[in-house]
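Have a look at this one.
What you see is the complex with one protein chain gone and the rest in place.
A, B, C, D and E are the chain letters, set down in written order, and residue numbers restart from 1 in every chain.
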Amino acid sequence: MSVRRVLCPGSFDPITNGHVDIIERAAALFDECIVAIFRNAAKAPLFEVRERVELCRQALAHLPNVRVEESDGLLADYARSRGVSALAKGLRVVSDFEYEVQMAHMNKRLAPEVETIFLVARPEHAFLSSSIVKDVARFGGDVSGLVPEPVRRALEAKFR
Amino acid sequence: MSVRRVLCPGSFDPITNGHVDIIERAAALFDECIVAIFRNAAKAPLFEVRERVELCRQALAHLPNVRVEESDGLLADYARSRGVSALAKGLRVVSDFEYEVQMAHMNKRLAPEVETIFLVARPEHAFLSSSIVKDVARFGGDVSGLVPEPVRRALEAKFR
Amino acid sequence: MSVRRVLCPGSFDPITNGHVDIIERAAALFDECIVAIFRNAAKAPLFEVRERVELCRQALAHLPNVRVEESDGLLADYARSRGVSALAKGLRVVSDFEYEVQMAHMNKRLAPEVETIFLVARPEHAFLSSSIVKDVARFGGDVSGLVPEPVRRALEAKFR
Amino acid sequence: MSVRRVLCPGSFDPITNGHVDIIERAAALFDECIVAIFRNAAKAPLFEVRERVELCRQALAHLPNVRVEESDGLLADYARSRGVSALAKGLRVVSDFEYEVQMAHMNKRLAPEVETIFLVARPEHAFLSSSIVKDVARFGGDVSGLVPEPVRRALEAKFR
Amino acid sequence: MSVRRVLCPGSFDPITNGHVDIIERAAALFDECIVAIFRNAAKAPLFEVRERVELCRQALAHLPNVRVEESDGLLADYARSRGVSALAKGLRVVSDFEYEVQMAHMNKRLAPEVETIFLVARPEHAFLSSSIVKDVARFGGDVSGLVPEPVRRALEAKFR
Partner (left out) sequence: MSVRRVLCPGSFDPITNGHVDIIERAAALFDECIVAIFRNAAKAPLFEVRERVELCRQALAHLPNVRVEESDGLLADYARSRGVSALAKGLRVVSDFEYEVQMAHMNKRLAPEVETIFLVARPEHAFLSSSIVKDVARFGGDVSGLVPEPVRRALEAKFR
């Protein structure tokens, strides 16, 4: 049996408890898990890519087979260069589904040996997204329980 | 590294080329793959469960790490009894997605150690389902290219 | 320029004002329009196919280029035998859309020279369907304005 | 200020914790709440209407402004006869939404003075439905936490 | 019986006949209705918040229990500060539904005592939105019947 590797790509601006859950579950299905933070995926991001990497590392420190990387360029190329078997994505709602299905078809075309697998967000995370978290934090709403503690503190610092 | 096993459940009444594609891709991500044909999943099935098992075995004979089983009862119990890490399901359209998400949440609750992963049907299979195939075959339409050859012959025999 | 013909297939159990609107609009785009009532399309229909044909004829009598036919078998075969350029279907909601898209792909495969075109139901018909009309009529609700007058009388007679 | 009354209609075969939550929240917005169990709404119900009424009464006994009624016929007529201001329905998923929107339009047409309001099921109930609960109970799965305790016992008795 | 209050939040840039209909129906279910125009909800709004307030006041002058307010910050905080029982939102299409459901879950978390209720837009308003109205008006299309008369005049003045 060769080592099987999964890639969890995203902009993670910032990482939420919904992301952490999906990464934990993807990491449990494979030998190794790479979390790839795409520099260019978010338009006008709140956090610099370095900050996003650092927050992901803190939020995922309890997962020994996960490593966080900063990346760039075409996802399919990146996946291939890392020798992953699969991309893992979380699905929350129907509109996620349609967009992600389009991306999965395109990635399959560009790198046929890389599979995309979808995991369903836990029901209590179905309303969670990085942008809704930022909207709440921006106006002083309480985001504890929605994001890892270091992210909560970083949001507070940004919007103070 | 322990052996990782995936379960592909369904009624497979009958197996289509869409099912074969999903099973091939799921089997490639895990060490072993069990295809479980649920006796009770289809209402008024066209094929007896024995026939469905036989057609699946013929259609999947080229996949060395796949075995076909007849099963019954609660999917979550079955998955647990087989020691699988994941259930794999194909997604074609939004209405699949919503139903499958509900089932995934329920199965997670009944067997938290079993993950559900979704693979997206290839675009050219997006319109394929066992029931549409049966509707076409019933009126003498040509289903070659939509189902494995043994299934095509079995449908022809049923509806002659 | 050759004669262009469109086919409006359905079970029409019974025809509603929503169907009439779609047929009027399809008929206006082509030289000839065939309304094909599929004997086998409805499970346990309320109206016999002969009644459905008769009600369609009355409801569509004002459209000189429309003729109503009873039909059977595979829609793609029927369309081909009638030399139509297109099948026309009305779309109301997302769930219609997904099912109809699957059927359109299958029909394209079976009869590539026949196109499927979709027309959007008028907003005030978005909630109208044969089954909702039957449910209302069954309990004595008023369906005038939802179905052509002969259909209203026929429903009243059925449920008296 | 006149008394404002809300109606929660359904087949409740059987009532789940998802239903209880929606009824609690609807009852909190109005002075009185009627839970109407429609005899004819479920096809081949598991529980007789009398049993369903009894289980609803036990599950809702903690809500002083709620009463449970058995009913029949057209929902719009029933709502009007009870003088309610609104029908309340729970929404879980997109497919619920489309069907319920159609019913809301039809009911608005039949009884324009009665409003339909929708409440969103709590995320942890998004996968809950009477039929999924019956499927799980039928095969001996554990439904505690999904239905009120009297319903759990009734399901166990049915499927023993 | 205490006074029950409902809040209709939005950017109202500008108010359409679809908004007016939802507000009329929400106001009829509660003792008091607050229409809250969020300064920050619209990106690059066409109308200043003062203009939007003024147009809403004119469009809603016939509703004695409605008052229009300019507001800011977090919707959940605002709802709580005004002591409302419920937020009312109109639903038109599935994509509205998914976004609004996410917002409803988040608001429930931030202010558990405030319910979100959804009313379904009348069929003839299902295609109406502030942005489609602005697109039509920008190119000189006729928007009478889609927006209140003062809004029609204000749009004409903007785009003359």
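Quick note on the criterion: contacts are C-beta pairs under 8 Å (C-beta built on N, C-alpha and C of every residue); 3 or more make two chains touch, one makes a residue touch a chain.
Because the structure is a prediction, the values reported are computed rather than measured.
Student: Would you mind listing the shown chains in contact with the chain that isn't displayed?
Tutor: Even though it is not drawn, that chain still touches A, B, C, E.
Student: Just name the one of E:56, E:103 or E:126 that touches the chain not displayed here.
Tutor: Once the missing chain is taken into account, the touching residue is E:126.
Student: Please pick, from B:36, B:94 or B:137, the residue that touches the omitted chain in the full complex.
Tutor: Candidates B:36, B:94 or B:137; residue touching the omitted chain: B:94.
Student: Tell me which residue among A:23, A:36, A:56 or A:76 touches the hidden chain in the full complex.
Tutor: A:76
Student: Which of these, A:36, A:49 or A:101, touches the one chain of the complex that we don't see?
Tutor: With A:36, A:49 or A:101 as choices, the missing chain is touched by A:101.
Student: At which residues does subunit C meet the chain that is not included here?
Tutor: 1, 3-4, 25, 28-29, 31, 85-86, 91, 94, 97-98, 101, 104-105, 108, 115-120, 122-123
Student: Hey, which subunit E residues sit against the chain that's not shown?
Tutor: Touching the chain left out of view, subunit E contributes residues 93-95, 126-127, 129, 132, 136, 139-142.
Student: Spell out, residue by residue, where the missing chain touches subunit B.
Tutor: Per the touch rule, subunit B residues meeting the hidden chain are 94, 123-127.
We adopt the following convention: only the chains that are shown with their structure count from here on.
Student: Which integer distance in Å separates the CA centroid of subunit C from that of subunit D?
Tutor: Roughly 34 Å separates the two chain centres.
Student: Counting only Cα atoms for the centres, state how far subunit A is from subunit B in Å.
Tutor: Taking the mean C-alpha position of each chain, the two centres sit 29 Å apart.
Student: List, in ascending order, every residue of subunit A touching at least 2 other chains.
Tutor: 94, 123, 126-127
Student: Taking all chains into account, which pairs touch?
Tutor: A-B, A-D, A-E, B-C, B-D, C-D, C-E, D-E
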